[in-house]
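Read the structure below first, then the notes.
Note that one protein chain of the assembly has been removed; the remaining protein chains are unaltered in position.
Chain nomenclature is as follows: A and B, assigned in order of appearance, with residue numbering initiated at 1 for each chain independently.
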Amino acid sequence: MEVARIPILQIENYLVASIQMALHDKAATQFRDDLLERIYETKARGLILDLTAVDVVDSFLARLTGDIAEMAGLMGTTVVITGLQPEVAITLVELGVELKGVTTALNLEKGIAALRKMVGKEGTNGTTG
Amino acid sequence: MAEKTNLDQYKKFVKERLKSLLDVVQSVSAGDFSVRLEIPEEEDEFTALSIELERMTDDLIKANRLSEERMARLQAAVEDKERLLKTVGELSSPVIQVWEDVLVMPLVGAIDSTRAARIMEDLLTGITKYQAEIVIIDITGVPVVDTSVANHLVQTIKAASLLGAKCVVVGISSEVAQSLINLGVDLSGVVTRSNLQAGVWYAMEMMGLEVVPKKEE
Partner (left out) sequence: MAPPAEERCIPVKTDLDIVSARVEGRNLARELGFGTIDQARIATAISELARNVVLYAPEGKMTVRAIVSDDARRGIEVVCEDNGPGIADVDLVMQDGYSTSSGLGMGLPGTKRLMDQFEIETKLGVGTKVTVRKWLK
């Protein structure tokens, strides 16, 4: 069954993917594979995963996100997760799930600012904002 | 013959009067004060009893009304108290923006599970609303910091960091510090500073800001 793919955009030297729908497991794994492939193709130094539209993050999605961050990291890409909703944050903490090695930012704007700080030298002259 | 008729009449009279008295007594004991005795003009053996019964019913009505008034006053007092508690609840975890991207949350008073959940919610809402990146949580005014409070604090800090905000806890007294260590609470990863001022300096540092005296011309 053809799974609707999540669009992956490129902004500057970074990739941005915004999860807009309820992901079932197969779609989520497909997404991860698509992402890693795009990173390899574009050699992007940074990846922003935007979860603004996600209303439930269970242990599976949390683990998948951690996997993406780890695998992308191995390819030299820094991952920032943006847009976690307060109720999702609370649920994650209560569930006892840790998002290890993942930088988080409130929104896309702050996510890009964070990436610039961390990845820095490429394409900017090191100033913030 | 006349005597016998008198006796019958007397029995009838007694029966009737007793019945009306009984009706009233039964109604009153069932809480119905609407049935009142009719006290005949001519005095008879039952008049004294009837008058006293009526007096008693009046007293009961009065006592009832007093009791209802007291209940209404109590109810109003309870509602006032609930309103007050609600206001205190709303005031109890305010989130104040002191600088761009920097929030202060001063906590005062005891923190139970309900309040802790409220604090976490208010903090996350504040972070979202003010787009804050640093939150200074001031617990100077929290009298007891036990394992439960400490754990709630740690959870709140974790949730805040998922929203991209760093937290610094200030106002831990030496007693609180000692009891936390004795309780074996794991506060590793929690940034602390002694007081609000130190917390603000920390925030400034994190934001890459510094405060310098104005140049005198």
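One rule holds for everything that comes next: a residue touches a chain if its C-beta (ideal position, glycine included) is under 8 Å from a C-beta of that chain, and two chains touch if they have at least 3 such contacts.
As the structure is a prediction and not an experimental result, all values here were calculated from the model.
Student: So which of A:33, A:58 or A:109 would be touching the chain we can't see?
Tutor: Of the listed residues, the one touching the omitted chain is A:58.
Student: Which of A:36, A:88 or A:106 sits in contact with the chain that's absent?
Tutor: Here the residue in touch with the unshown chain is A:88.
Student: Touch as defined at the start, partner being the missing chain; which of A:80, A:97 or A:115 qualifies?
Tutor: Touches the omitted chain: A:97.
Student: Go through chain A and note every residue touching the omitted chain.
Tutor: 22-26, 55-60, 63, 85-88, 90-91, 94-97
In this text, only the chains that are shown with their structure count from here on.
Student: Rounded to the nearest whole Å, what is the centre-to-centre distance of chain A and chain B, using the mean of the C-alpha atoms as each centre?
Tutor: Going by mean C-alpha positions, chain A sits 44 Å from chain B.
Student: Would you pull the chain A residues touching chain B in the complex into a rising list?
Tutor: Touch list, chain A to chain B: 82, 84, 86, 88-90, 92-94, 99, 104-107, 110-111, 114, 128.
Student: Under the definition above, what is the set of chain B residues touching chain A in their complex?
Tutor: Going by the criterion above, the answer is residues 120-121, 124-125, 127-128, 131, 133, 155, 158-165, 208.
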